[in-house]
Every structure is written in structure tokens, then in C-alpha cells.
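Please find one structure pasted underneath; my questions will follow.
In this view, the complex is presented without one of its protein chains, the others remaining in place.
In order of appearance the chains are A and B, and numbering begins at 1 in each one.
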Amino acid sequence: MNQTLTLHPPTRGLHEFTGEVARVVSESGVESGLCTLFVRHTSASLLIQENADPSARADLERWFDEHVPDGTGWSHTQEGPDDMPGHIRASITPVSLSIPIEGGRLALGTWQGIYLFEHRTRPRARSVVVSVIGA
Amino acid sequence: MNQTLTLHPPTRGLHEFTGEVARVVSESGVESGLCTLFVRHTSASLLIQENADPSARADLERWFDEHVPDGTGWSHTQEGPDDMPGHIRASITPVSLSIPIEGGRLALGTWQGIYLFEHRTRPRARSVVVSVIGA
Partner (left out) sequence: MNQTLTLHPPTRGLHEFTGEVARVVSESGVESGLCTLFVRHTSASLLIQENADPSARADLERWFDEHVPDGTGWSHTQEGPDDMPGHIRASITPVSLSIPIEGGRLALGTWQGIYLFEHRTRPRARSVVVSVIGA
């Protein structure tokens, strides 16, 4: 069973959508199986990260700013200084993720949340396909 | 249903094989499900990237050249200066990827292509297993 979520990240960075994915799993009625996410873009990705402390998310975004900085040193710049870094950030972070389903729920660890990792400074709507397999 | 593709990347870098994967999905007859790719090597990986502009691919390869450079500073060098960087590049990019299938086709976004990311300078044949699950 596949269902497409449309997300509206307000800014660059990490935006949690664990609740939306949990709702799709719940509606599927699958008790034991696998939930796979896929982002249909080349300048946004997915991340499972600590959902307790906002400072962890800020530090993580700072690491990406330092190692894949915006700038004008790229060949591919027609969409702006944040476009090429967006493609590179989406290359070293997942575009697909699979999470087991147990007892009808996502088997996430205690501290894990599911995030859209938006890499553009002026984001648009983003599509994430949720595939649920199991019985 | 699993099928193994044998790819012959002519050089280091990104080589699109979206068409080969689409053919396996089409032949499987699966209308709705999941297509999972797995590369059976430790110095090549997979990437979903922009398939429109070659300059985006060149910039991406340049980032990897700068951050995981070839060289002689490694312990593991018996296979050449591009061997260890190959293993590291294959650690921070995917060896497996899952793409939803909808309407009998890969549900890729408009700008997404599927690439083999070859990390060796003198590549050999590479095996990628395509697993199709669904109905």
C-alpha cells in the first residue's frame, strides 16, 4: 500500500513528520511488516534523529553548513547558491528509509523521530511516498 | 522477484541506469509495490540525483574529490590510491535504495535519475540486484 504525503517545510533544515507516517501505518491495518519512505526530490532528504533536544538539530544543521556551504564556486548555479549544496547534502543523507512495523506501530527507538531534511532556503511543497508492506 | 543487472561503468563517477531498472519493474508485472536496489561491492554505491544537468553531476564529483581525496596517507593502499577513498565514499552514500512502484512504474520525481556511483578509477563490471515486491 503506497500513500503520498505532501509536506510544506517552512524553512531549510529538519522538520519532523513522525506523526503523519504513524497515521499512514495505523490506517493500513498492517500489524507486522515494513514501512519505507521515499522523497521524490533531489534537494531534500530524510533523516532519523533525536527528537528530544532542539540543540542537537541546530548542531547538525551547522555541520552541514560548514562542510557543504552555499556559495558561488559551483558550475551548477542557475537556481541559486543553495541549489548545488542541496544536491550534495541529499547525496550523503538518505532519500529512502525503511522502518519495521511491530504490533501495528512503527518500531522506532525511544529517541528517534522521522524528519524531512530540507536543503533549499526557499522551500516548496515536498512529496514523500510511504509504502507499507506486511500483514 | 530478484534480478541481477551487470553494469560496465566506463569511468569513475556517476552513470545513469534508470532505464535498466525500469525494464525490470515493467517485466515483473508488479503494479503497486517497492523496488529495492543493492550494489554488491564495497567501492561503488548508488545515488538518486538530478538527471537534467551534467554540471550538477560534475560539481558533485568535485565535492567528493575534495572531501575524500585519493592519496597515499592511508594504511589500506595495496590496491592503489583510489581504493580506500572508494570505501569511504561508499560509506557515506547508499549501497541500497528503495523506490515505490505505482501504476506499474517507478514513482521517481520529475528530476530524479538512478545512478551507479563508481569510485574506482579503473572500474570493472558491477553487479546490482533489483528486488521487486508487490502485486
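Brief remarks follow.
Everything that follows uses one rule, which is that contacts are C-beta pairs under 8 Å (C-beta built on N, C-alpha and C of every residue); 3 or more make two chains touch, one makes a residue touch a chain.
Keep in mind that this is a model prediction, so the values were computed, not measured.
For chain A, the residues in touch with the chain missing from this view are 32-34, 47-50, 53, 55-56, 58-60, 63, 67, 92-94, 97-102, 107-109, 111-112, 133. Along chain B, the points of touch with the absent chain fall at residues 1-2, 36, 38, 40-42, 67-68, 74-76, 84, 87-88, 90-92, 94-96, 98, 127, 129, 131, 133.
The criterion applied here is as follows: only the chains that are shown with their structure count from here on.
Distance between chain A and chain B, defined via averaged C-alpha coordinates, is recorded as 20 Å.
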